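Take this structure, written in structure tokens, and hold onto it; I'll ask about it next.
With one protein chain removed, the remaining protein chains of the complex are shown where they sit.
A and B label the chains in the order they appear, each numbered from 1.
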Amino acid sequence: MRITKIGYKTQRIILISAFLLVPLALLTTFSLYPALKLLFYSFTSFNGLTNVYPWVGIHNYIEIFSNPSLFGVFLHNLSYFIGGLVQNVLALLLALFLNSKIRFRNGFRAILFVPYILNSVAIVYMFQYLYQDPGVLDMVLKFVGLGGLQADWIGNDKLVNWSLAFVSLWEFLPFTMVIYLAALQSLPRDMYESAVLDGAGAWQTFRFITLPNLRSIIQINLLLTVSGALESFNIPFIMTNAAPGAATFLTQTMNVAFVFDNYGLASAMAVVLVVIVVIVISVQRKLIGQGDDVV
Amino acid sequence: MKTRVRSADFLGVVVKYMVLFIAVFVVLFPLYISAINSLKSNSAINNLSPLQAPSHLDWHNYVTAWVGGDLGSAFFNTFFIIILAVLGNVILGTMVAFALTRFDFALKKYIMGAYLLVIFIPTMTVQVAIFGVIKDLGLFDTRFAMILLYLGTNVVQIYIYMQFIRRIPMSLDESAMLDGASYFRIYRSIIFPLLAPATATVAILQTIAIYNDLYSPYLYMPSSNLGVASTALLRFQGPYSDQWNLIMAASLIIAIPVVVIYLILQRYIFAGIVAGSVRE
Partner (left out) sequence: MKRWLVGLSAMTGSLALLAGAGASVAAKTSNAGAIKGTITVLSNRTDMQANGMLAKYSKEFEKLHPGTTVKWETFVDNTTVQTQMNGGKYPDVMLILPTVTQSELPDFFTPLNSLTSLMNKIYFKNFQEYQGKVYGVPTFSDVNGVVYNKAAFKKAGITSAPTTLSQFYADCALLKKAGIIPIALNYSAQWPLGNWSSSLPDVIAGNANYMNTLTSQKDPFSANTPMGKALTIVDTIVKNGWAEPHFENTNWANSKVEEAKGKVGMMYLGEWAIPQIVVDGTPSSNVGFFPFPGTNSHTKPTAFLNPDWELAVNKHSTNIPTAKAFVQWMVLGSGYPNYAGGLPPVKGIKSTVPQIEQFESEAAIRQAVPNSAALTKLISTSEVDLTGGGAVQYVLNAPNFKAALQKLNQEWSNAQSLGG
């Protein structure tokens, strides 16, 4: 109570300072300062091992943009990106079903959320087992009469990234779904009631009421999906040891840094990656429209 | 006419349930396969089809996984780190969100920009620089290295809390101020309790993020007594990589505690997510 004797103006200054001091100190120490260091390394030929930082100017950036093979792996990231779009569509569909009149709704929701909370190393091990050649997945396909679809899920270069993208979808779809479900549950009922009174069908209510109202949520989910796809690392790294057919931009960056001792170039690649993510997300925001209250 | 609508409805319902049951199957099938194969003896895993359940359940793999992977100390370290880091993230996250949503000040835009930028930087690529910081703070090879790291790099909760606070009417603050409450009191007695659902969401999100992190624990806590769940599991693959029954047992041991916590807390988790995603 005594604090109130200090005017709200002074209090304001004290509170803002006090509340932000520690968090900003942490943010600066562990995120901003390392980010600046990354930027600095990108202009050097630092090898990641000895503490020597020979300045090379924009040489690393020139090398990135004059070496098309460094960008080639983005084709692999594309699988994760498309997988991410599919993930959003499926998640929205499941959320719509769960939001309708349905039995065992909480049971369905509880089970469908489970993959998201499993340890990701454990998930990769499970799928490694399923994907063996010949393995469980092949047996199941044969069992349901789709034996013709049996394949070498990890070894075949044309398939491997889709197999891995599916693992990513399996792991992260539940979260996307729950976000959509939550958003659907918070849409006001009366909007739908008046729409039904006006004779709107299921598709029309979805198209003209649900979808527009979900715009900002769709945007935030896509943002997570896009940055996730561009930065995928764990799944290809643990599952295939980042073999050439499954390398992503980030696994390749780590390879340049630690196998080829070129931490400077790898830092430049990381900077380029962040810039690409920011550009893609800005474009996406332009396309889908505003909704700047989210993030 | 009416019957036709009804049959269309009926068809819709059938499709709905079918899709949901297929989804449930896709979710549970890998877990089922892992479970039955984790319960097979060495000879059973080599001789039975992976789809076939063993005739007698061999819990031996769970014991071997627990002892060989030193999973006991891995769990202790993991939960020690999670509890302190999540607590810190909740307290600091609510403070930052409160200061950034309830007040306007000169640097606000830049601070929000900084938090946003940090989300897009893959932590892995900046580890060399972070390593220097951890070392200079004298925290290398301690659990506190991880706790501070997570406090400084996991920042999504700021956005979740900001979303929530924006939806708490200013009139609540104003009437408290008329009663003479200080800003700190408003934060502590009004805002913080109202954020409880968001806190449930934040807690589960952060727990999962920390539980899944495998690179930084390896880097900052190399001592063998400082393993965490992810690294214990990854270390496990080397010596036992040809023994799928053991790997599956270890994977399930690692997965189960979080599933249990989730089942207990799920009501709050979903409530938090629902409350958090409402548009203004």
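Here is the rule we go by: a residue touches a chain if its C-beta (ideal position, glycine included) is under 8 Å from a C-beta of that chain, and two chains touch if they have at least 3 such contacts.
Note that the structure is predicted; figures quoted are calculated from it, not measured.
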Task: Shown chains touched by the chain that is not drawn here - done: A, B
TODO: Check the options B:Val133, B:Ile186, B:Ala200 or B:Val274 and report the residue that touches the missing chain.
DONE: B:Val133
Open item on the list: Tell me which stretches of chain A touch the chain missing from the display.
Closed with: 17, 21, 24-25, 28-29, 48-51, 132-133, 152-157, 240-241, 243-245, 254, 256-262
Open item on the list: Tell me which stretches of chain B touch the chain missing from the display.
Closed with: 68-69, 107, 127-128, 131-138, 140-141, 215, 218-219, 222-224, 234-242
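Everything that follows uses one rule, which is that only the chains that are shown with their structure count from here on.
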TODO: Express in whole angstrom the distance between the two chain centres, defined as the mean CA positions of chain A and chain B.
DONE: 15
TODO: Note which residues of chain B are touching chain A in the complex, please.
DONE: 12, 16-17, 19-20, 23-24, 26-31, 33-34, 37, 49-51, 92-93, 95-96, 98-99, 103, 105, 111, 114-122, 124-126, 128-130, 132-133, 148-149, 151-153, 155, 159, 163, 166, 177, 180-185, 187, 204, 208, 211-212, 214, 229-230, 233-234, 237, 244, 247-248, 251-252, 254-255, 258-259, 262-263, 266, 270, 273-280
Open item on the list: Applying the document's contact rule, which stretches of chain A touch chain B when the two form their complex?
Closed with: 1, 3-4, 8, 11-12, 15-16, 19-20, 22-24, 26-27, 29-35, 37-38, 41, 48, 93-94, 97-98, 100, 102, 108-122, 125-127, 129-130, 135-136, 139-140, 143, 170, 174, 178-179, 181-183, 185-186, 202, 213, 216-217, 227, 231, 233-234, 238, 250, 253-254, 257, 263, 266-267, 270, 273-274, 277-278, 281, 293-295
